[in-house]
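Got a structure here, written out as structure tokens. Questions coming.
A single protein chain has been omitted from the complex, and every remaining protein chain is retained in its original position.
We just call them A and B in the order they show up, numbering each chain from 1.
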Amino acid sequence: MAVISRGFTGRSREHTPELPPGQYLTKDFPVLSAGPTPDIATADWSFSIRTDDATLHSWSWDELHTLPIEDIATDIHCVTRWSKFGTSWRGVSLDTLFAGVETSDEYVMAHSYGGYTTNLPLQDLLGGKAWVAFEFEGEPLDPEHGGPARLLIPHLYFWKSAKWIRSLEMMSSDEPGFWEQNGYNMYGDPWLEQRYW
Amino acid sequence: MATRGSSSAIGDPLVISERETRDAPPHRIGLWHVGVVVSTHTETPTGRSIVLDVPGWGGNLAGQHADVRLTASDGYQAVRSYSIASAGDSDRVELAVDRFPTGEVSPYLVDDLLPGDELELRGPLGGWFVWKPTQTESVQLIGGGSGIVPLVAMIRSHTDSASTAPFRLLYSVRTSDDAFFRSELERPTPHLDVTWLYTRRVPHGWPRPAARISLADLAASAFASSLSPAVFVCGPTGFVETVATDLVALGHDPQRVKTERFGGA
Partner (left out) sequence: MPEPVDGNSLAGPFSELFSADLTTATARCLGCGDVSELARATVYPDPTGYVVRCGRCDDVLMVIIEEPDSIRLELRGMSWLKVPR
């Protein structure tokens, strides 16, 4: 039986209806990283979507910025139990990026600079639910938060919003990414508390 | 016990019992001990040392650490690692903790904990970043801020064992107010040489201007690589990485440089 530490409360753990189960609210933006922060100059940056018919859809930094840019206001939820309300972002919708892509595959592996991967169903990237984001709170996205650009998929736990995004690879079946190989949930719905297998 | 030797035709009971009593660091599996706070002492504007009685602890080597577990009244738990400033066979354990303003555990330990309070400890932990009194080679200690804690344990162990191994300490702090165990480290100690480095503000008349630790500081004040000292570096991640890189540049064998970085969480 654990000893109660007099006066110790830990982080605030009160419940509000806007918080998914098991989450606490933070005003900071905790940085979590599975590895070193890659240093990518925007001149060297590119983003691509790869399908198995070998068609490559690729955008340079400047090309990405010629596409319609959206303002996104959203809550974000991290599997490590912090949630942050009312964050603001700017980026390009994945609906825009997928507009010219033909594929029958239903799953996507996101690949990052630095080697990180995470898997997603294609339908979670479409329908105004996901972006390639490059501004946070009015500033260029900081490298430690995934800059120059990261995925933003706020309806899933934030490890799915891959930092330092480099490419999306279409897959015919759902294969696990970096954390998913290690016991994180394949889908990651914060409202269903899908943290682990 | 020698009886296990009988299972082997060539079993030499003495050899087996020697292996069973080998000089391994104490390491106890997953067991949480209850510690009672005996006293606390303010060390710096943001840090304090805490002396605990931990029945069953059984002592620790210099440089080992402990995991501290706090439990809230609703069952919520938080665990953090802290270096141990004490060394020896005793059940009395001294920790020293610096407050991270955004931390969850360190503000409680620095601001709220009172004598008589109970908390849980797991350890002693870690058999790598340790100094044993049986070591006779020169030892170079390099600490930044609260990274002094495991190095102080080594200095105390060195003193308590009347070791004649040459010890040197480089201690980098922002100002003299920010030094942990200041009076203890300023006291002349046989076979120990201490160099203070200030990064923000120097005492009046101090010859070296305030600056971060540099290769020149290491070249001037640390044991030369030709002496093959054992080197222990502890402090914030950036400090440790800078020092470790400079030590290798000065010819120290990376295998003889042991580091303990603490993150900013």
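One rule holds in what follows: contacts are C-beta pairs under 8 Å (C-beta built on N, C-alpha and C of every residue); 3 or more make two chains touch, one makes a residue touch a chain.
The structure displayed is predicted, hence computed values, not measured ones.
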item	value
Chains in view touching the one left out	A, B
Candidate in contact with the missing chain, chosen from A:49, A:64 or A:79	A:79
Candidates B:33, B:48, B:99 or B:122 - the one touching the absent chain	B:122
Contact set of chain B toward the excluded chain (per top definition)	19, 24-25, 27-30, 65, 67, 79, 81, 122-123, 125-129, 236-238, 258-265
Residue ranges of chain A at the interface with the undisplayed chain	30-36, 79-81, 144, 181-184, 195-196
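Here, only the chains that are shown with their structure count from here on.
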item	value
For chain A paired with chain B, centre-to-centre distance based on mean C-alpha positions, whole Å	39
Contact footprint of chain B on chain A as seen in their complex	2-11, 13, 28
Of all residues in chain B, those that touch chain A in their complex	32, 34, 69-78, 102, 104, 108, 112, 114, 117-120
